[in-house]
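Here's a structure for you.
All protein chains of the complex are present and in place, except for one that has been dropped.
Labels A and B are assigned to the chains in the order they are written; within every chain, residues are numbered from 1.
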Amino acid sequence: MTTSQNVIPMDKLWQDVGIEKAADDPALMIDVAGFEGPLDLLLHLARSQKVDLSRISVLALAEQYLLFVESARRVRIELAADYLVMAAWLAYLKSRLLIPKQAKDDDGPSGEEMAATLAFRLKRLEAMRDAASRLVNRNRLGRDIFSRGAPEHIPHRSQSAFDASLYDLLSAYANLRQRTAVTQVTIERRKVWSLVDARELLTRMLGEIGDWTALQHYLLPYLAPEDRVTATASAFAASLELVREGRLEIRQDGAFQPIYLRKGEGRPVVPSAASIAEGSR
Amino acid sequence: MSGSNEHLIENDDDIVSEPLTLTEACRIAEALVFASAEPVPESFLAERLPLGSDIPAIMAALAELYAPRGVNLIRTGDRWAFRTAADLSFVIRKEEGEVKKLSRAALEVLAIIAYHQPVTRAEIEEIRGVQTSRGTLDVLMEAGWVRFRGRRRSPGRPVTLGTTPDFLDHFGLEELRDLPGLEELKAAGLLSGRIPSGFSIPIPIGADELSEEEDPITQLDLEELGLLAPSGGDEE
Partner (left out) sequence: MSGSNEHLIENDDDIVSEPLTLTEACRIAEALVFASAEPVPESFLAERLPLGSDIPAIMAALAELYAPRGVNLIRTGDRWAFRTAADLSFVIRKEEGEVKKLSRAALEVLAIIAYHQPVTRAEIEEIRGVQTSRGTLDVLMEAGWVRFRGRRRSPGRPVTLGTTPDFLDHFGLEELRDLPGLEELKAAGLLSGRIPSGFSIPIPIGADELSEEEDPITQLDLEELGLLAPSGGDEE
């Protein structure tokens, strides 16, 4: 791992942006805020290919996305981890698409299959989006159609003379418990990679990779140097947890060698006497 | 007219012997539903109408009667309600926005819940490719459109989400099957978690280069796409 000497902490960079940086840098701003996550961004990029989603060039799409992340990094914009993981995944996908097809002896999905999965997800997201806009444009109660303005009675189903919804109940309970909980919580400064984040992201990525993969290899280039340590640590800790649950398998060929991951068989390693013996198959 | 109605109020046993005319039953059902702002469940009507009333027939007759009018009888789920006709929206439309404005994320989550229900939070996030920010589900539940449905019988027993009867009412749907485009989406396999067989995409090029129809993306393109805001420095 290379450690660059001239790294300025993120915080400082951010503070500087407004003041002196504005002069020398073109001060580009990347408006990631307008997007609902990486899949949304991909969908947006895909639309700009102006083809039907099922005929899209996934490779070109991956290129565009990676380029976007590159530009973001160039202007030192901190992207949410979600975006970086997608970048890593796409880089992996790209490599799978570009290497000559291997004999069908590996058990993971081929690059083509992964590409199809991506296209499917984009198409599904777009379909939901269309559905949402059709829904919201229907004749809606209180906007286009109206109920009786001066009702004369309220029909109630059965005996109960009281009204309360499950939502009322749950929010009352949540508020109460929250109120009475001892709240001397010190809020930790949010790290880029919490254990929970790492876990979430690993799960999402590995869902579609069946083969042994050195994820770090794809992921690290997209992380700011000062985040690499925390990312590596969190991802490693999270992966151990996932291994224990049987959702992940892990392999390392030797000390300091790359760590390979792949999706587990899904059988949790239950810490009961019977399965401990069986677990080490 | 009054003579025949007097028996309605009296002892139940009399009613059975003297069946109500369809017209009279219609009047009662009409009054019950008209008087309420909320949709009235059929079970409620059954309680109030004489034993043995053919409620579906009564409601169908009423709905037909009101179909051309300025106020229509509509069904939503197993409930009935009178609502102003949709084509008159322009005259009645109220100034104050009474309809809650939903964020794009909330709307998307609502659609996913409606079309995929029962659906877990993890599945919603899988479809959207992003974590659901806090407050999104909250808004939908508070609006009374989304509810906890139960638990999935799968490892971890995650809670499932679905829509409420008020959701149907608000969006003017008789039932979930009337969700726009539901059949097509189902047929296209877009409502399942799995890629439908036969869904494949051609991989057009095997190389790193772009095809002839593609231009490399440039900084300018990114600006144009709204991904990069053009520099200007006016902003703080």
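Criterion: a residue touches a chain if its C-beta (ideal position, glycine included) is under 8 Å from a C-beta of that chain, and two chains touch if they have at least 3 such contacts.
What you see is a predicted model, and the numbers here were worked out from it, not measured in a lab.
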Candidate in contact with the missing chain, chosen from A:L98, A:A172 or A:L240: A:A172
Of B:E30, B:E108 or B:E126, the residue in touch with the unshown chain: B:E30
Residue, one of A:Y92, A:F120 or A:F146, that touches the chain absent here: A:F146
Interface with the unshown chain - residue positions in chain A: 146-150, 152-154, 156, 159-166, 168-174, 176-178, 180-185, 187
Touch list for chain B against the chain that is not drawn: 1-2, 5, 8-9, 26-32, 34-35, 48, 68-71, 82, 84-85, 88, 91-92, 121, 132, 134-139, 141, 147-151, 157-159
